[in-house]
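Note sheet for the following structure.
With one protein chain withheld, the remaining protein chains of the complex are depicted in position.
Chain IDs A, B and C follow the sequence of writing; residue 1 opens each chain.
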Amino acid sequence: MLKSPKFIATMVILVVMALLPLGVGGYILGLLTLAYYYGVIAMAWDLLFGFAGEVNFGPTFLVGTGAYTAAMLNHYAGWPIPVCLFVGAVAAVVGGAILAVPALRLSGPYFGLVTLVAVLLLQNFIVLFAGTTGGEIGLDIPDVLAIDAAPNYWYAFGFMVVSGGLLYGLANSPVGLILQASGQDAIEASALGFNVTKHKLAAFCVSALFSGLAGGMLIFYLGTVSVGTVVDLTIGVQVIIAAVLGGRRTILGAAIGSIFLIVAGEILRPLGQLSTFVVSAIALVVILFFPGGFLGILQRGEGRS
Amino acid sequence: MRGGLLGALLAAGLCLPATARAADPIKFGVIAETSAIGGASIPKAAQLAADEINAAGGVNGRKIEIVVYDDHNSAADAVRAFQRAHSEDKVSAVIASYISEVVLALEPWAGRLKMPMITPGAASDDITKRVHNDYDHLKYVFHGYLASTQIADSVCEAGKQLLVKDMKAKTAVVMSEDAAWTLPLDNEYLKCLPQIGVKVIDHIRLSPDTTDFTPIFNKIEGEKPDVIVTGISHVGVQPTVQWQQQQVPIPMFGVSSQATSSTFWKDTNGAANGVVFQMASAPDVAVSPKTIPFAKKYTAKYGVTPAYSGYTAYDDVYMFADAIKRAGSTDADKIVAEMEKTDYVGTLGRIVFLGRDSQFTHGMKVAPGYITGLMEQWQDGKQVTVWPSSAGTAKLAFPKFVKLGQ
Amino acid sequence: MLGLQILIDGFAISSLYALGAIGFTLMFGVSGVLNLSHGAIMVVAAVVAWLFAGSYGAGPYGGALVGVLAGVVTAFATYLLVVRPIQTSRSIPGEEKEIFVLTGTLLWGIMLQEAVAYLFTNNPKTVRPLLPGVVNLLGVRTPTNEIVTAAISWAAIGLLWLLVNRTRTGKTLLAASINPRGLTLLGFELSRIYILVWAIYGVLAGLAGVLLGAFLGVSSDNAGTLTASAFSIVVLGGLGSVSGSLVAAYVVGYLETLTAYLISPSIRTVPVLLLLVVVVYLRPQGLLGRR
Partner (left out) sequence: MSAMLEVSGLIKRFGGLVAVKDIGFSIKGGEILGLIGPNGSGKSTVMKCIMGIEKPNAGSVKLDGVDVAGWPAHRIARAGIGLVFQHARPLHRQTVLEHIILALLPDNLLMLVADLHVRRRAEEIAARVGLAGVMHRLPRTLPFADLRRLELAKAVARNPKVVLVDEPFAGLTAAEVADFSSLIASFRSEGHAVLLVDHNVKGVAALVDRVLAMYLGEYVAEGSAEEVMRNETVRRVYLGGKIETASRPAREGKGRTPLLDVRGLSVLYGKAQALEDVSIHVGEGEFVSVVGLNGAGKTTLFNAISGLVPSTGTVSWRGESLGGRTPAQIARGGIVQCPESRELFGDMTVRENLDLGGQHNPPAEATRLIAWLFELFPILQERQGQAARTLSGGEQQMLAIGRALMMQPKLLILDEPTLGLAPVILELLSKTLERLRQTTDITVLLGEQNVTFALPHADRVYVLEHARVVWEGDPARFAEEAGSGYL
C-alpha cells in the first residue's frame, strides 16, 4: 500500500497542493479555498450515498445548521472561532440525528424527499426568525479565520486533507465495510448480525459532523452567512453533482469533483452567465458517458493493466 | 485528470503580471448579476463612462478598463469575484451590486483588502452606518445611491403633493419585500407618512420568493386604504401584473426598482400602466445637464433605457476616475481621501459624500441643490416624470380600475 | 366573503398545481422517470409564449400555442438527450439508473434555466392572458384569466382522463404503468409507449407553464421551486397515482391559500412542508398511493 504508485502519486499531488501558495496568485488560492470546503461537504455526502446507500438531497440542511449555529454564536455571544465551530458541528450532528432517526425508516425517493423538505423548512425557519438569523439578508460575522489568501488556503487545505483522510479511512475500515454491506443489501447485512439502522445512523452523524464543520469553516472564511451561501438547494445540488462527477463510492472523487466544478466555473468566467450552462453540460456529458466519474475513468484504465 | 487540472492552474498562476506598469490601464471591477434588470445596467453604464473617458484621453495618460464579474446574485460568488478583482485582476476600485445583501457581504472584504468600493444601487442604511461605526477599517466603502431612509423621505416629500393633494389619499398600506434595504425604508415610511397626513393602517412585509400576490392584494383591499406605498426591488413584475389582472382598485406608489427600466413594460405586457415609482434621475428629466445625454446615449447603444443603477454606475466611474486623477495614484488610501473630497455634478445631480460625523458616513448628501428624488409613472408604455413639478412633464394618470380617494 | 374568496383563489391555483403535477406523476407511473427538469420545461414554455405573444406579434393565442409546442419539443429533448441514453447505457448498473436519471435531469434543468436567463434575463415574464378583464363571482371580483386557467386545466385533465380510460392507446399507457413486461409479451413496443408518454407529458408541462406564466408570471429562477412543488404534490398524493396527485394538488393549493389569507403570506409554504413530512413518515405511499 505505502509503496503503490497510486499512493505515491497522491502524496506528490498533496505536496504540490500544499505548496501552491508559494507559486500562484491569491485569487486562485481563494478559489481553491472554497472548492476545498465544498469538497469536504461532497465527501461527507458520498459517505452517505456511496457507502450507506442513502441519497441525501439535503446536504445543506446539515451544512446550514452547522454554519448558522457557529455564525450566531460568534455574532451574538462573541465566542472564539474554535468553540463556535465545535458547537456548530455538534448542532449539525444533533440536527442530523433528529432528521435521520425517523427518515431512515423510509427508503428511495421518500428518504430523499424528507431530506429535501428539511432544507426547505430550515430555509423558512431562518427567514421567519429574521430578527435573530438575519433572514434573507444574512448575518455578518465579526471574526474571520484569516484575512490573507495563503493562510486561508492552508486552513482549508489542511481541513480537507484531514477530513478526507478520516472519511476515507473510515470508509475503508471494518466499520466502513459493515456500512457498505448495509447500504448494498440491508437484509443480508442484518442476517450477518449487523444492526443496519445503527450503522446508517452513525454514518449520517459522521456526515453531519463534517458537513457542519465545513459549513462553519466556510462562513468564517467568507465573513458572512446567508441562505444563499450555505442553505440554498442549489448549493446542495452542486454538492451532489460534484460527488457523482468525481466518482461515486470513492470519497476522494467527491473532492476532485468539487474542485473541478469551481475551477471550471472560473476558467469559463469570460462566458459570464453562460458559464454555469457550460459546466452543467460538461457534467452531464461525463455522467452520460463515464458514469464512474473522474476516478472511474482513472480506475478503468488501471483495471485493464 | 487531477494533474492536468493542477497544471492548468499553475500555468494560470504563473502567467499573472507581477506588477502593474504605468502605461497599463486603470482597472475598475464591476460586480453585478447581469441577467437581472437592476444588475444588467451597471456594467453597461460603467462601460459607457469608461469609453467616454478613454476617448477624452483617459486618466493621467492611462486608459480605463472595466472588468465585469457576474455574481449570480450570490454573496459567495460576489466575495469570490471581489477577491479575484483584488488579487488577480488588480483593479483599483470596485463598483458593486445593487443588492444590499451582497454589498453588506462585500463590505468587510473591502476593508480587509483595502479596496475602494462603491455600490451604485444597494440602499440599506447599514452600509453607511457600518462605515460610521468602524471608519478606520471600512472607510473604503462609499454609498453611490440613496440610503433607504433617504428614499423613504423622498417618497414622502413627493407624497405631500401627489398623495395628499392630487390623489386625495388619507390612508395607506405599506407593502415591502422582506430584505435588508427595506428595514430602514419601512421604519421611515411609518414615521414620515403620518407627518404628511397619510395614516398607515397596515404594514405588510412579503417574502421576496412570493409568486402569488392575490391574498396580499385581497387583504389590502379589505382594509380599504387609499394607496399602497411600495418598497419592492427583488419582486416587481409579478405583483404588478397581478395587481392589474385582478384590477386592484388601489394605486401603487413608492419604490419599485424593476419598474425603473424600460423592459418592465414588455415583461409585464403593459400591466405597469399607472404604477408610480421613485427614481433619482430619469431619461426625460434634466436633473442635471448630464442626465438626458447619458440616457439617450445609453438607449442608443443598448436599446433599452438604463435602470436606476445605470445612472449611478455611470457617475461612479467618473467619480473614481476624478479621484484617481486628483490623487495622481491608484493607492487605495489616496483614492479614498480624494473620494471624500468629491463635489461632482453627475446624472444624479450634485454629489457630495457625507463625513464621519454623519450617520450616513460616505453616503450622498440629499438636499435641494444636491440630490433630490423624482417620482415617475408608467403611462401608456412611457416613463413620465410626475414630480417635482419643476421637472414634471406630466400629470398623474391611472388605469380605469383604480379608484382614487375622494 | 373571505371564505368565498379563499374558495375561488384556492381553486384556481390548485387546478394549476394539479396540471403541473399530473404530467410529472404520469411520467413516473408509466416509465419510472422522476424528471427533475420539470420546472425548467415549464419555464421554457412560458418564456417562449411570452416571446411570441409579445415580441413576435403572434397574439395571446398564437403565443400560447407556440409555448405549448416549445414544452413538447423540450420534453422530447429531455428524453432523447438525457433520459434515454441513461436508460440504455450499459455502463450504468441497473439499480443506480434512478440516481443517474435524477442527476442527469437535474443538470439538464439547470442548463435550460441558465439558457433562459442568458437569453431573456431572469426577470419574471408574464404571458399575455387569453381573456383579460375581471368578472364578478358572487361578489368576489375575479380575473377572467383565473377562471380561464382553472377551466383549461380541468379540460386538459379531463381529456387526459378520457384518453387513458376511454381509448385503446390510453389503455396501453395504463397497462404500461401497471406491468411493462406484460405489455411487451402482448407485442407492444415499450419504446413507442414511452415516446407517447413524453409527448403527453410535454403538452401538460407546456400548458401548465403557459398558464402559470399568464396567471402569476414566471422567472427562470422559479424552475427549481416548480420542480420541488410538483415533486411534493406527487409524493403527497402517492407516486405514480394520477388521482392522488389531483387530490394532493388541491390539498396543497388550499392549505397554502388558507395560510396566506388567515396567517401570513410569508409562511405560505410552511404548513405544506410540515404536512408533507408527517405524511411521508406516517403513510409513505402517499394519500391515495398503494403499496
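Going forward, a contact is a pair of C-beta atoms (placed from the backbone, for glycine too) under 8 Å apart; a residue touches a chain by one contact, two chains touch by 3 or more.
In this text the structure is predicted, and so the values were computed from the model without any measurement.
Student: What chains on display are touched by the one that is not shown?
Tutor: In the entire complex, chains touched by the missing one are A, C.
Student: Which listed residue (A:202, A:233, A:252 or A:298) would be found touching the missing chain in the intact complex?
Tutor: A:202
Student: Based on the whole complex, identify which of A:10, A:132 or A:184 touches the chain you can't see.
Tutor: A:184
Student: Of the residues A:125, A:154 or A:194, I need the one that contacts the missing chain.
Tutor: A:194
Student: To test your reading of the contact rule: which positions on chain A touch the chain that is missing from view?
Tutor: Counting over the whole complex, chain A touches the hidden chain at residues 169-170, 173-175, 177-178, 180-181, 184-185, 187-196, 198-199, 202, 249.
Student: Could you pull out which residues of chain C are in touch with the chain that's been left out?
Tutor: 168, 171-172, 174-175, 178-179, 181-190
Note that in this section only the chains that are shown with their structure count from here on.
Student: Draw the chains as dots and join the ones that touch; what shape do you get: line, ring, star, complete or other?
Tutor: complete
Student: Using Cα averages as centroids, what's the distance between chain B and chain C in whole Å?
Tutor: It comes to 37 Å between the two C-alpha centres.
Student: If you average the CA atoms of chain A and of chain C, how many Å lie between those two points?
Tutor: So the centroids are 31 Å from each other.
Student: Can you list the chain C residues in contact with two or more other chains?
Tutor: Residues 117-118, 266 of chain C touch two or more partner chains.
Student: Could you tell me which residues belong to chain A and also touch two or more other chains?
Tutor: Correct list: 127, 272-273, 276.
Student: Taking the touch rule as given, give the residues of chain A at its contact with chain C in the complex, in rising order.
Tutor: Against chain C, chain A makes touches at 49, 55, 102, 105-106, 108-110, 113-114, 116-117, 120-121, 124, 127-128, 233-234, 237, 240-241, 244, 248, 272-274, 276-277, 280-281, 283-284, 287-288, 290-292.
Student: Going by the contact rule at the top, pick out the chain B residues touching chain A in the complex.
Tutor: 1-3, 5-6, 8-10, 12-14, 16, 34-35, 68-70, 72-76, 79-80, 83-84, 86-89, 100-101, 104-105, 107-109, 112-113, 178-180, 207-208
Student: Along chain C, where are the residues that touch chain A in the complex?
Tutor: It is residues 34, 82, 85-86, 89, 91-92, 96, 98-100, 102-104, 106-108, 110-111, 114-115, 117-118, 224, 228, 231-232, 235, 239, 266-267, 269-270, 273-274, 276-277, 280-281, 284 of chain C that touch chain A.
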